[in-house]
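Every protein chain of the complex appears in place save one, which is left out.
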Amino acid sequence: MGIIEGLVSGFFQAISLEVFPFLLVGAVFGLLIGVIPGLSGHFAMAMVIPFLYGMEPGAGIAFLLGAHSTVAQGGGLTAILFSTPGTGQNAATLLDGPPMRDQGLAGLATGAALASCFLGAAFGAVALALLIPVLQQVVLFFGPPEIFVLAILALTFVAVLGKEDLTRSMIAGLSGLLLAMVGLDNVTNQERFTFGLFELRDGLSLVPVILGLFAVAEMFDLWVRRGSLPGGLHANRLSAKETQKQIFQGIGAAFKHWWLVLRCSAIGATMGLIPGLGSAPAAFVAYGHAKQSSKNKDTFGKGNIEGVIGSEAANDAVEGGALASTLAFGIPGSSSMGILLAGLFILGVETGPNIVTYNVDIVFLMLFTIIIGNLIGTVVGLFLVNPLSRATSLRASILVPILLVIVFTGAFAVNRSGFDIGVAIVFGVLGYLMKELGYSRAALLIGFVLGFAVDKNLYLALQLSGPYFLLDPIPLTLAIITLAFLGYNVWTIIRDKRRAKDNAR
Amino acid sequence: MLGLVKAATPSAPPRRESRRLSTRRYIAKVRRMTKSRVFALSVSALILLPIMFGGLAGCQPSEKNKNTEFDVASFYKGKKIKWIIPYSPGGGYDEYARLLSPYLRKYTGARFDILNLPGAGGMRGANELFASPSDGLTIGMINGSALVTNELVGVKGARYKIDEFEFLGRVVADTHVLIVSNQSGYKSFEQILNAEEEVKIGATGLGGSTYLDAVISKEAFALNLKIIHGFDSSSVIRQAMLRGNIVGSWGSWGSAKDAVDDGRHIVVLQSGTERNADLPDVPTVFEMIEISSNQERTLAIVTAWESLNAVGRPVAVAPGTPADKIQFLRAAFDKAMHDPELLKDLKQAGRAISYASGDEMSHIVESATTMPDDIEQLFVNAIKGEL
Partner (left out) sequence: MELYFIVVVGLIVAAAFISASSYEFVSARTPIVIMVPLMILIGVQFVRAKKASRSVDVRSVLSTVTKGDNKTFNRAVGFIGWMVLLLALIVVAGHYVGIAALMFILLKFVSKEEMFFSLALSAGVTLVIFMLFELGFDVELHRGAIFKIWAGDAGL
C-alpha cells in the first residue's frame, strides 16, 4: 500500500477502539515503571510480553510501544523531583533538574521535561518512519571502528561538562572507563578486577551503579544536612496553583526552545541508531551540546532549563532511533529492543527491511503509538507532578528512609541479587564523596557506560581491519572532529584562565 | 498525601532543634534508645509477623524423605513450585517457561512461580538449582550444553555437578546451523570446504557455544577458517555479517530463522543426525563425514559434538529429591510436552520442541560427559581457546 494510505490507516488504527485502550494502559504503565527507580524500559516490556499471546497485532503493538515510550518520561519526573533517576537515560537530567527544583522552579522543570520528552519522541518517531527505507545504507556505515571513534567522541564531552575543573572530571571519566573493565573479558576468559567474586563475573550492573552514584548519594547528602529537598533553608514549598502555572510555563518553554529541542532530538535519534551505545550517552551528549551552544554556559549545572530540555528531548528520541535500526534489520540494538522484537514476533509482525514494502501501515501505527503514547504520558504526568512535588517537601528524616528502601528494592529487582544492593551502597558513598569534593559524577557515568563499547569495539576493529582502521574515511573524519573539539575546548580553558589572571591583576 | 504534608511542616515541636551532642550525653542517649528499642522491636515484630508470614508462604519447610504411602499428587495439589530460569525475563528460556507453566500446572495441580536468576552465562541459575531444597518444590531449566562444557573445563564458580541433577526431561535441543551472509559469495558447504582464502567466522565469547561450534567444525573438517571471537552477542555478529566484515557464524536455528527466511542468510550446514524438517536441503555434519580425509577421527569428533548438543535445555530438580516426586513430575512433564494445545502455542510463538524424557536425559548427559580421552582433551583445548 502507498505511503499516504499507510499513514492514514496507521493513524486510524491507533485511535480505534480495539487499540486505543491498550495504548492508554501501556502508556500509564510505562510512566509508572519509569517513576520507580531501578526499573527501566527493559523491565516494562518484559512485563508486557506475557499478555501478548493471542492479542491482535495492532493492540499488542500499542501496548508494547506505549509502555516503552513513556518510561523515560516517568524517569525524568523522579530525576527532577527526587534527584533519583528512574532510568539510566535520565541521569543527564540530574545535572540541571534538581537545582531548578531547589530554586522553587520544580513545576517549570517538570513541565519542560515532559514536553521535551514528547517533542523528542515525536521527532524520533518521524525519523523512524523516514529512515527505515534508507536505513540499510546508513547503519551499515557504523562498524566497530566507527563506533569506537564515536564512543571516544562522546567521551570528550566529559571535557565540556567538566570545563570548570578539567583534572577532576578527567579523573572521574577515566575512572569510569576503568570500572567498566571489571568482569570477565569474553575474548580471553580473563577475569579482570573481580577479586574472585562470582557476582562480579558479569561486571558491575549499570542500574545499581546509577542508583548508588546519584540516588543514594543524594539521600546521603540530604540525611547529613538534615534538610528537606527544596534546599533546606527556605521552605520553598510551592502551592498547587503556583506549581500548575509553572508547569504550563515549562511546557511553553520547551516549545519556545524548539530549535534546541530539534537539535538535541537529532542527536538522540542518531545515537540511538547506532547499536550498542545505549541511551544514557545520548542524553549526556545532547546536554553537552546544549551547554556548548547556550549563551549562558555558566548557569548550566545550577538550574538552566536548557539543560533539562536538551537531555530529555534526546533520551526520548533515542528510542525512536533504536527502534528504527531494530526494525530495519530485525537485529536488536539493546536488550530492551531484543524483548521488543520477541514481542513483535509473538504478535506475528514481520520485521526486516521489507517492513516498509509490505506493512507500511504497521510502521505508521508504531509511529502514532509512540507519539500518542507520549502525549498520554505527558498529560498523566502533569497530574502526577503536583502530588509528587508535595512529597518532596517532606522532611528528609521521613523521606530518606522511604526513598532508601525503594531504591534498595529497585537495585535488588534488576538481577534479583543482594550483591547489587551492596554495589549501590558503595557507589552511594563514592557518589557522596564525589559530590562533596567536586568531582563530576556524570563524567564517571559516561566513562562507565562507554567503557565497554570502547574496549570491545577497539578489539574488534583491530581484528577485522588491522591497526590502520583509523585511516578509513568515517573513523578518520570522526577522529578529526574529536580532536578538533577537544582542542577547541582546551584552548578556551587556557584562554579563560589567562583572562581571569589578567582580570585579577 | 495532604495529611502527611501537614504533619511534615509542624509549626511547633522544638524536639528537633539543634542539640549539642557532647560525648557523655550521646552515650546516655544511646542507652536510653537501646532500652526502648527492645520494647519497640518487639512491638514491631508483632506487627511485622503477619507480613513476614505472607512472605513465608512461599517457603516450605523441607519434607523429610519419608517413603510413606501418601499420595504424591495430593502433595502437589495447590502448592507453589519455584521455577528457576537462569536468564533475564524476556529471553528464550523465559519464554519457554511461561509457555509451559500453564500445562505443567494442569498436570501437577501446582502453581509455578518463575524466578529469573541471571548471571555468569547461566551458571548462577544452575548453582541455585543445585543448592535448592530437595523437597521437589523447586525446578529449574538449565543451559545443559553450556553447563557440561563448563564442567569439562573446570570453570571457577561452577558449584554443581551436571550428572547429579535429577532430570525431568528436555524441552528442546536446538539445531545448530552454520549460516553465511548472502553477499559473501558462498552458497554451500562444499565451497567453504574448498575455499582458498580464509573464511572469517564470527563467534561470541571464548568457550561459548558459537565459538565451540566454530572451532570444532574447523577441526573436524579441516576447514580454512579464521575465527574472530569476542563479539558481544549474536546481534552484533549479524550486523558484522551484513557489513561484510565476516562471512558467517554458527548459531541456533531458532534465532537464525527469520533472516534465512528473508534470504539474507544461507544455511550451509546443520548439526544433528537427521535433517531438520525446516531444512531439507541442508546437509548435516554426519553426512559430511564421508568427505573427510580421516573419517574415523571426524566421526569421533562429530559424535562427541552431537552428544554435547543433545543435552540442550533440560528441566531438572536438585539432587536428593525423593524418587516418587521425581516420578510424578516426570510424568506430568511428559504429558505436558505432548499436549496438543502446547504444541500449538509453541508453533505460534515460533519455538521448536524436541522432547526427551527424564530417563533419556540421564543417558544423554552420561554420553556427553564420557568421551574418549583424546577427544575430551580436544574439546577442553577448544573451549579454552588453545586450539
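Order of writing sets the labels: A and B. Residues in every chain begin at 1.
The definition used in the following text is that a residue touches a chain if its C-beta (ideal position, glycine included) is under 8 Å from a C-beta of that chain, and two chains touch if they have at least 3 such contacts.
Please read these numbers as outputs of a predicted model, since none were measured by experiment.
Screening A:250, A:428 or A:475 against the full complex identifies A:428 as the residue touching the chain left out.
For the options A:16, A:103 or A:188, the residue in contact with the chain missing from this view is A:188.
Counting over the whole complex, chain A has residues 36, 39, 43, 47, 167-168, 170-171, 174-175, 177-178, 181, 185, 187-188, 190, 192-193, 216, 220, 223-224, 226, 395, 397-398, 400-402, 404-406, 408-409, 412-413, 416, 418, 421-422, 425, 428-429, 432-433, 436-437, 451, 454-455, 458-459 touching the chain that is not drawn.
Note that in this section only the chains that are shown with their structure count from here on.
By the touch criterion stated above, chain A contacts chain B in their complex at residues 42-43, 45-47, 49-50, 53, 139-140, 143-144, 186-189, 191, 196, 198-199, 201-202, 228, 235, 237, 275-276, 329-333, 335, 338-339, 342, 345-346, 350-352, 354, 387, 390-391, 393-395, 397-398, 415-417, 456, 459-460, 463-464.
Those residues of chain B that touch chain A in the complex are listed here as 1-2, 4-5, 8-9, 16, 88-91, 94-95, 98, 115-120, 124, 156-157, 200, 204-208, 228-232, 235-236, 238-240, 242-243, 245-246, 258-259, 262, 264, 345, 348-350, 384-385.
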